[in-house]
Structure formats: C-alpha cells, structure tokens
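What follows is a single structure, and I will ask about it in a moment.
What you see is the complex with one protein chain gone and the rest in place.
Here the chain labels run A, B and C in written order, and each chain numbers its own residues starting at 1.
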Amino acid sequence: MNVGIVGSTGYGGVELHRLLSNHPFVGDCILYSSTLNGVSYAEQYPHLTDLSTESVRGIQVDEMKELDVVFLAVPAGISKEMTPKLLGGKARIIDLSGDLRLKDPKEYEDWYKGEAADTSVLSEAVYGLAECNQEAIKEASLIANPGCFPTAALLALAPLIQQKLVQPGSLIIDAKTGLSGAGRKPSLSSHFSETQENLRIYKVHEHQHTPEIEQQLKLWNPEAAPVTFTTHLIPMTRGIMTTIYGELLTDQTTEELHELYRSFYSGSPFVRIRPIGQYPCTKEVFGTNFCDISIKVDPRTGKVTIVSVIDNLIKGAAGQAVQNMNLMFGLEETSGLHYYPIYP
Amino acid sequence: MNVGIVGSTGYGGVELHRLLSNHPFVGDCILYSSTLNGVSYAEQYPHLTDLSTESVRGIQVDEMKELDVVFLAVPAGISKEMTPKLLGGKARIIDLSGDLRLKDPKEYEDWYKGEAADTSVLSEAVYGLAECNQEAIKEASLIANPGCFPTAALLALAPLIQQKLVQPGSLIIDAKTGLSGAGRKPSLSSHFSETQENLRIYKVHEHQHTPEIEQQLKLWNPEAAPVTFTTHLIPMTRGIMTTIYGELLTDQTTEELHELYRSFYSGSPFVRIRPIGQYPCTKEVFGTNFCDISIKVDPRTGKVTIVSVIDNLIKGAAGQAVQNMNLMFGLEETSGLHYYPIYP
Amino acid sequence: MNVGIVGSTGYGGVELHRLLSNHPFVGDCILYSSTLNGVSYAEQYPHLTDLSTESVRGIQVDEMKELDVVFLAVPAGISKEMTPKLLGGKARIIDLSGDLRLKDPKEYEDWYKGEAADTSVLSEAVYGLAECNQEAIKEASLIANPGCFPTAALLALAPLIQQKLVQPGSLIIDAKTGLSGAGRKPSLSSHFSETQENLRIYKVHEHQHTPEIEQQLKLWNPEAAPVTFTTHLIPMTRGIMTTIYGELLTDQTTEELHELYRSFYSGSPFVRIRPIGQYPCTKEVFGTNFCDISIKVDPRTGKVTIVSVIDNLIKGAAGQAVQNMNLMFGLEETSGLHYYPIYP
Partner (left out) sequence: MNVGIVGSTGYGGVELHRLLSNHPFVGDCILYSSTLNGVSYAEQYPHLTDLSTESVRGIQVDEMKELDVVFLAVPAGISKEMTPKLLGGKARIIDLSGDLRLKDPKEYEDWYKGEAADTSVLSEAVYGLAECNQEAIKEASLIANPGCFPTAALLALAPLIQQKLVQPGSLIIDAKTGLSGAGRKPSLSSHFSETQENLRIYKVHEHQHTPEIEQQLKLWNPEAAPVTFTTHLIPMTRGIMTTIYGELLTDQTTEELHELYRSFYSGSPFVRIRPIGQYPCTKEVFGTNFCDISIKVDPRTGKVTIVSVIDNLIKGAAGQAVQNMNLMFGLEETSGLHYYPIYP
C-alpha cells in the first residue's frame, strides 16, 4: 500500500510518518508540503537522521491521486481546497483538519470564521470516530478524522448519551491539553518561557471543536443540547484529558455505569475502561493509540464525572487516522499501532 | 511584633518565613518544628544561606504563648492538639491546617477520617477568608486560615452566590493545582518522573476541601446545595486555577456580572478582576498574594464560566495568613505583601 | 526464547518488559522482584492495563536457571549476591547493576562503599558495551551491562582514545541526565517541587561511574589517565547528554575527526554520527536505542568538543541489555529495537 502525507512537516505529519514507516502493510510513504519543495526531511526533523532519506515535495495532484491513501495533515482552510481536486482518483483521502467535519456549512462559518467546503464534499465525508462509526468508515472514500478534543470527549460520552442517561443541557466538558496540539509554528502562546510553570485557559466558549462535539451528540440523541466546553493549556507536550460532568436522569450507580462502559467498548481494542476507583493520567497513554476512561457517580450531587485521556498526536490525530486506514482497507484495526506506552 | 512558625520546615512554613522576615512590622521570627530540634534552618533550606542563621527548635508552649502571633503550618491532625494548649496566652493563633475550618465535627470526621477538634476550639476559630470576613478577623484570637482550593473557589464565587444568581446545585468546580500543594514529603505521586509530562486527576468527589467550600457557600446563601469539586495535578510547582461552571437564574450578561465583580472587590487590593475577554493564567500571580478572576456568560447554554488563579503557597496559604495577621493587628492589609509577580 | 526480569518493578525493569514483550523472538517474559510477591504488575504500572496480566513473583532460583536469559535490573549490592547462585544453569545472565563492571575489587570498594563481588564472578563477567566488545559478548554467559553515563561517554570517546589522539589527563566529561536515572523510589532529590525549574550538580568527583569509564579507557589506551567526570540533574525525565573536552595531540581538523567517527561506527546501527555543524539533543533519541554523536575541533584552543546523547533507560540500560541478548543469541543486533524517536 502506497501512501502520501500532505503537511508532512507539521507535528501531525511527522507522527503519521513514524506510524506509517513502521506499518506492516505500507510500502512507499511520500511526503508532501504545500510550502516546501525539495528539502530533506531529516534536516527538518534531525531525529530522523539515518531513518529517513526522503525529501519533502511540493503538491503533485496527479501523482497523489494514484496512491492508495492520501493523508491531509494540514491546517484548517487548506483541505477544503485540496480535497475536491483529489476526489475521483484511486486514492482514498483521510483529512485530519477541521474542514470537513461539520455537516452544516453555517456552523463552520460561525466557528472557523471562514467559508465552508463545498456541500458535495461535506456530504461525502465520513466522520472517522473509529470506535463508533466503523461500518461507514469501511466504505468511505473520504474521511473527516475527528479533532483531538472531540475524540477524547465523544469516546467518554458515547455510552452515556446513546443510552440517554444524562440531562440534556447539563454537560460540562473541561478539557486540558499539552502544547503539541498548537503545532510547530512558534508563537507567544507556545513560547517556552510563557508556558512552562504556567496554566492557561483559552478560547472560553469559543473553541471550534464545540460544534463538532455537539453534532455527534445530536446524532446519538436528538435531544442533546449545547454543551459547555472549555480548554486549558498544560505545561507538557503531549496528552489530553477531558473531565466531563453531567446530571444523571436516573439513579445509576458507579458499578452500573462502569459495566455499561466495559460492555460498550468490549470490542474496541484501543479503549481501556479503568477499574472502579482508578483514574487514568495522560502519561499512561503516552505514545499510544489508547483512550483510557474512568467513570464515577457522586450520590451527593446526582452527577456523574467521566475522565478520559489520549495522546493528542496519536489517538487525537495520526493514530486514529491510521486506525481509519486499517478499517478502510480491511486490515486488523490495530495494524501498525501495537505500541506500549512509554513510561516513565 | 514577634512571631513564631510551627511547621517551619514545610513549604508553607518556609514561605511564611520569607514573608515575615521581610515584613516591616515583624521583629523576631522564631522557627519551631514538631519533629526537629536544634537543626540549622539554612541546612534544611540552603537557598537561605547567609539569610538565615536561625535554628529550628522543638515545641515550647510557654514561650510560644508570649509571642504576638503563632502560625501553625502543620499537617491536619496536629493543630487540633496544639491549639487548646496555646489559647488563653498572649499570642493570637493563625492555623493553616484544615483542623479548625469545619464547624460541624461530623463533617470533619467524614472527610478527614479522624476525630474533630474540640467544639469549644471550633467555635472560637474565625474563618480567615480575608476579603469576605474582615470584621470578624479583626477581633479574632484564633484564625482558621482557608485551604488553597477554597480560597480560589470562594473568591470566584462570592459575588455570584451572595447575589443568588446561580441555580443551587448546578455548581461544578474543576480545580487544577501545582505540585507544591502536596508538601515537601517525598511520595510516588510527587516523584518527578511520575508527574512531569503528566496530568493526573485525584480524589474524585472525595477531596476534603469540598465541605469547606460548601460550608461557606451556605453561609452566603442558605439554599446552596452540594457542589461537584474535582482536583487535578498540573506538572508545575506553584499555582492553582479553578474553572467554575454554574447555571444562571436570570439573563445576566457578561458585562453586568463583570461590573458586579468589579464593584464587589473594589476595596480588595489583592483581587484583580480582569477586563472582559482576558483570562488570567497562574504565572501571572506567581510569587504574589493576588487572586485574579475572569467571568463570562455563554448565551448558548445559559451558563456562566468563572476562572480564578492564585499562588497556592501565598494567597492559598502563607500570604493570606500574613494578610490576616495584618488585619488582626490593625496594620495596612498589604503590609509586607507588596510583591510583583515574577514573570516570566 | 524465555526470559526473566529481576527487579521488574523499577524503571529499568518496566522498560525491559516493554522491549521484551514486543521482541519477535521472546516468548515468556517472567517478572520477579526481590521485595514483592504475587502482586499484579498492571496495578504497579497502570499504563499496562489490558497489556499485562502478569503477577510479579518472588525470586525462584531453580526456575530462573532454566530460562534462556535472566536480566538483573536491581540496585547495586543485590546482583553480586544473586549471580553466583544463577551461574552454571542454562540461563545466561545480563546484569544491569554496577556490581560486576569493575574488574578490580578495590575500585568497587572505593567508589561503591561496599564489598565487591567474588573475583571468580568478576572474571567471568563480560563488559557489554555492545558496539565495542561484540566478539566477547557473543560468547559470554554473564554480561555486565554498562552504566548509563559510561555508555554515552565511552561511545563518544572510543575512536579518539583508540587512536590515541588526545592528551592523557586532559579529558573532562560534563554529564547531564534526566531524573528517571534516579529510579522510582521517592526521595527529596527527585521530588517534583525540588527539581522542576531547577538544575543541580551532584556527586562532584565522586560518581561511581568514574572508575567504570577509566577502566575501559585504559583497555583502549594504557596511558589513559584519571578523568574529570561530573553529573548534573536536568528537569526532564529521560535523556543523557555528555559534553566531553580533550586536548588534541595533533592538528586534526573537524572534518578528519568526523570522518574517523563515521568510519569507526559504519557497522553500528545504533550510533548516528551527525553531520558537521549539527548537534544532537536528547529528545532526538527519546524512546530509542540510538546514541547520537557530534564532534568539533576548536582551532583557537587546540581542544576538541564531543557531544553524545542517549535515552538513559534504553541505550543506557534496557535497550543495550536487549542488544546484548541479541548478540549472545546470534540474532540481528536490532531485533526488537526498531523504534523511531517519539518527537515531539
């Protein structure tokens, strides 16, 4: 299987390169960039000395269409331009940006402050939440790979929402992320001296992943209401935790909900439901495609607290993209993703 | 004014020593420990080389009673034993532990898993939330200095709760803290390799600061209901952020609530209400007694998000204790606390 | 191939477990501990939830002797007791502690402040510096796996010393390490609040890896003199850098030395000599068995600066141990060690 990575010089791209270079069914892995052409990849990323001899190439649509898969690991705004040119070729497309996730163009315009992709493209895109949408993913020619926060939040919420166990409108998603989610482009908000020994909240009520979460919740339960979603920058490189609060509609116990989650994810090799009373930390999924989840009911308040953690660059981006590729090509879901967490 | 610090070798104690040594109205500052006797303080804390020539001494009740103030910077369980012996002397007592904060002994037993202090002691203790309880503090001979999380949470909530603007029972307090709150005693959960590049949630629904927050909320609004309170360990040394969510009872705008907060804290030199649209980060109060607060209404959900940050060792412990001392002795509230944040 | 890990609950042990569990030629991997018996490994290390169902077992010498390899990932002082009991069985032994590295018992006593292993054991132990001692390693039944600092320093020095290009007695090795080298046992010097945002020098002129480095240098060049070796704690978890300074005996240029190093390590898959003018950082080998090296001559001073980096838990411990196992059993040197650095 031959694949291409557009946006290969970003953090999502280099993580895709790592996973795909070690994937048992991937042959050529061609590196593209919309801004660089002809530069050595190992010069951009010296940790790849002796491991990569590739050069990063400019966009070549005709060539890309002949590959088996093209991954678009580009910022929002680019894939909506590029996807229409690639569709119709041999290559199936997995888009890691936010451009193709929202079915309603108005939502995109409101939250991304730009023009949405063409509706024909949007309607073809299948939302690649791998654990919850496998049948559609297997048939898809175009995948909208979920955002990092939505992945962590939706996996944590799926059993509860599908079973309609929480009060619509009571959901609070307090999300925390490492800095790598901000990408490789330097800025004041990712400058070491401004972020180390610091904790920052950002985009309060304004994060563009909000409608992505809400869209999926509504598909699971049409009564789902707007959620409160806030994001915090943690002084670490990788890792996302979402702490989610909701009001229970019935008197479920921790044990019952724990059993529900165990059962719901019994066939999902990348979701680990932790034993009652044990809570995951981000380092425990570092370097892997796992999403670890804990759940606890508070009888004092009638509320439930759910905790989920992922490695934002893997399960929140490149890893889930590879998982989707595996599903699309009838491979084992875990092919090329058998990594243990690096600990400590 | 001569003062004593019990528990001087902990992080709260050394921060008290720093503030009191540079306080314009403090003369002698005597260092006590319940476990060490006769050791050089600068050997325990080499950053004090040439700054401290004191030795740490064992507990000496008679001597301590003759001081002006005794600070108890000890773990829970010790000050409930020591306070009765000190009461009745000249010294006024400021207790930084959790022993004397809960008026209801049953609450203490439930959350601290130990026997509560004598009710006569509890009834004498004044809760030292400096911005909100000044009249009582000025007259007090015994102060229960608030916990670090309650300080950040209660200052963020006071205007809203006193004005009864949020739905009782809807409050979610998602708290994040640096590691210094865990003290100086080594443990696996504060071991560098286990905490760096990591984010951990702990004591879910079980943190002993929960009843302390609820007790004060009920004093402000008797209808206040149990709150959901969770705590997270951030890979940094100092700093607490609380992100608080509540359902508004009326159609308040961000502008109206912002004005309420500005007005409520107009006489409070250590509370800084941030401009609308700007959110504080923990580093912006590092090394100071400030509590910075932002507030924002989300019209989509009818909920409000409040963010507060403090330096947990200062406003959350030693700084507020000195502020209380200032109030008790009729000094300027800011005496000895005129520090700018260390940034970056 | 069936293997055992003694000391499986330490950081070296858990890293061995990760590498061996994913090694294509390893079957059973049995976990031993000299202090625990019967506890679940995944409870000790929750990141292994669903990945490990093993229990940690007490020492069982007879059983261990029947394995193919026993790894001793124990603190200094234990393997000198355990090795004699295991020798003579089927199992070949790879000792990761410092007990068997120094051939001269007096050196051990001077630097480790304890009694040395039996000389018959010492004489059987082969020093497992994999790149430089392959013939002996292949035949060995007992390997003394090198220390983390000696690995980084010796690989950086081998070409220069073997070629006798530097002034004996001029060598300065300024070493820097992350905290994981200190192990999992909590202590004040590895307490987060004492180490984060901090840089510490320790064991000045007293580090027990000094004689290990000198012993090997003397084997390469009998005129080698005592070296100056200092170690610093860097606020990060993994990674070692050694910055080495020496006075050149002749007018070598950077280009000539660079070519010497390229040539010397041309058959070594885990040593990467960086292009002239590019210097490795520790993150660029994170999670791998690589040792990256740069070299530069300073014509102003007649001195050479060599920089080497490793992941201390892999090339400096578990990875090199597996590399030695591969060599001992005639496997590809890189079997089970094909990892790309995790970046960022």
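The rule is short, and it goes like this: a residue touches a chain if its C-beta (ideal position, glycine included) is under 8 Å from a C-beta of that chain, and two chains touch if they have at least 3 such contacts.
Here the structure is a predicted model, which means the values were calculated and not measured.
Of the listed residues C:Asp95, C:Glu131 or C:Glu194, the one in contact with the hidden chain in the full complex is C:Glu194. Taking the complete complex into account, B:Gln196 is the one of B:Gln196, B:Thr254 or B:Asn326 that touches the chain left out. Touch with the chain omitted from the figure is made, among C:Thr237, C:Gln252 or C:Gln323, by C:Thr237. Those residues of chain A that touch the chain absent from the view are 11, 178-180, 182, 184, 186-188, 190-197, 235-237. The missing chain lies against chain C, touching residues 169, 172, 174, 176, 178, 193-194, 196-202, 204-205, 225-228, 230, 232, 234-239, 241, 243, 245, 279, 281-283, 286, 294, 296, 298, 300-301, 303, 305, 307, 309, 344.
If you put the missing chain back, the residues of chain B touching it would be 11, 14, 18, 21-22, 45-51, 180, 184, 196-197, 237-238, 272, 274, 278, 280, 283-287, 292, 338, 340-344.
Operating definition for what follows: only the chains that are shown with their structure count from here on.
Because chain A and chain C carry the same sequence, their contact can be compared by residue number, and over half of the numbers here are used by both.
Among all residues of chain C, those that touch two or more other chains are 11, 180, 184, 196-197, 237.
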